[in-house]
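Of the protein chains in this complex, one is absent; all others appear in place.
Up next is chain A:
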Amino acid sequence: MLSIVIFLPLAAAALLALPGLGARTVVRIWIAATAADLALVAALWAGYGGGTAYETRLRWIPSARAGYHVGVDGLSLPLIAMTALLFLLCAVCSLRQTHRVRGYAALFLFLQTVCLGLFSALDLLLFFVFFDLAIVGMYFVIVGWGHGDRARSALKFFLYTFLGSLALLLGFIGLYLAAEPHTFDMADLIANPPRAGAAVLLAVGIGFAVKTPVVPVHTWLPPAHTDAPAAGSAILAGVLLKMGTYGFARIAVPMLPEQWRAYAWAAIVIGVVSVLYGALVALAQENLKRLIAYTSVNHMGYVILALGAAGLDGGRAARELAVSGAVTQMVSHGLVTGALFLIAGVLWDRARNYGLGEYGGLAGRAPVLTGLTAVAAFASMGLPALSGFIAEFQIFTGVIGAGAVVAGALSLLGILITAGLLLRMIHRVFLGGPGELTGRVSDVRPYELAAIAPLLALSLVIGIAPRWLLDVIEPAARALVTLAGR
């Protein structure tokens, strides 16, 4: 069942190779495949009963004890669901795409398989393969369908994250060698954590830190986002960044618990710096997409901070709350930042410009777009009744409750600065008097609304009634805190 979910998009991509398909048909197949995949994920969710479920274990490279081992738990299931939803909405948003649709759709379907595979992988080698393929796929999305200085941005993205993945591979080999018996199987590695040194944590940490990204290894992110197409940015921010934080939670914390506890302070410091630095630099941006990109650095900083707090020895309930908040934040950020990038895509579609200073007073010409942006911005700044608050409140209270009072208090300033910068963005683009390009912006079209609104509606649902999500996440958070405490 899980393998069908993973490979259904790839099969659909193969279907697109049939000759004689028109652009409209291609997009319809794309939407149908992603919708079917989302329905399957919903069925997975409905049938999920806790623990690791839907496991499949096949022989792959037995000499290295690496296998095709997949399964889901409370850590991965929310991310898988968010991924499936985001890919569906990106397909919807690309309804009017006319430029080389076939390749575009095939590439996104391929990326979907890769992303779903990564979040389901329970084998380090399998994980690594998906990790690298995602970089390759996104490189082609940016270079093929981006705009601006896309070749350079794509190359920078590829080389930087590829370098990170090489560090990751080194770390994985270190884990493999330190394990007795040698194995790449994650379940085995988590059950019997290898006695690996700090160097292994460093290698794994660098690999995931680049992907997340955290300060100071984040500079590939703004250009990649700016020059990627809207759907590409949404996937890059919504799904690909989560590979880094998910890797920390899935691999670094439970497989290297002793090292993680010893270096928890490092994660906390990096988290706090990313939170504040990302927010402050975002405050100074004049380009909408760069602004959103830097808020991603800020938001991912909270996740790293919370995972760092999991390695402290403060109250157990507080640490569980922090981890639960970290996972919620990954889901919330995927929804909200995905929506923000799709909104930026609407502006680009109309006026080919991301400059904040070029617009103004859009609320008159595009009231629906303004409403969507306002909700997305408030969700992004962690306003209650939207998903960002549920995530960030858990993180803050968990981090402070676990004993990192100063770190928690400092990172709180992050939500104040993000509030300031997002209100400033809304003011400059949507309120006040008209700007130079205001006249070229029309309100959202129905298919754009259909792509953006569900993300925000889900954010609202999570913000008001989060139990259905937290009931899945909390047991996994509890388990992770237990694993980190060994």
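To be clear about the criterion, a residue touches a chain if its C-beta (ideal position, glycine included) is under 8 Å from a C-beta of that chain, and two chains touch if they have at least 3 such contacts; residues count from 1.
The rule is simple: contacts and distances are computed from a predicted model.
Student: The chain that is not shown, which UniProt protein name from "ATP-binding cassette domain-containing protein", "NADH-quinone oxidoreductase subunit L", "ABC transporter permease" or "Aspartyl/glutamyl-tRNA(Asn/Gln) amidotransferase subunit C" does it carry?
Tutor: In UniProt, the chain that is not shown appears as "NADH-quinone oxidoreductase subunit L".
Student: Which candidate, A:L383, A:A450 or A:L483, sits in contact with the chain we can't see?
Tutor: Hidden-chain contact among the options goes to A:L383.
Student: Could you tell which one of A:V399, A:L437, A:I452 or A:L480 touches the chain left off the display?
Tutor: Checking each option in A:V399, A:L437, A:I452 or A:L480, the one touching the absent chain turns out to be A:V399.
Student: Have a look at A:G103, A:G144 or A:G314 and name the one touching the chain we're not showing.
Tutor: Going through A:G103, A:G144 or A:G314 one by one, A:G314 is the residue touching the chain not shown.
Student: On chain A, where is the contact patch with the chain that was removed from view?
Tutor: With respect to the unshown chain, the touching residues of chain A are 156, 159-160, 216, 219-220, 277, 280-281, 283-285, 314-315, 317-318, 320-321, 324, 361, 363-364, 371, 378, 383-385, 389-390, 393-394, 396-403, 405, 408-409, 412-413, 415-417, 419-420, 423-424, 427, 430-433, 466-467, 470, 474.
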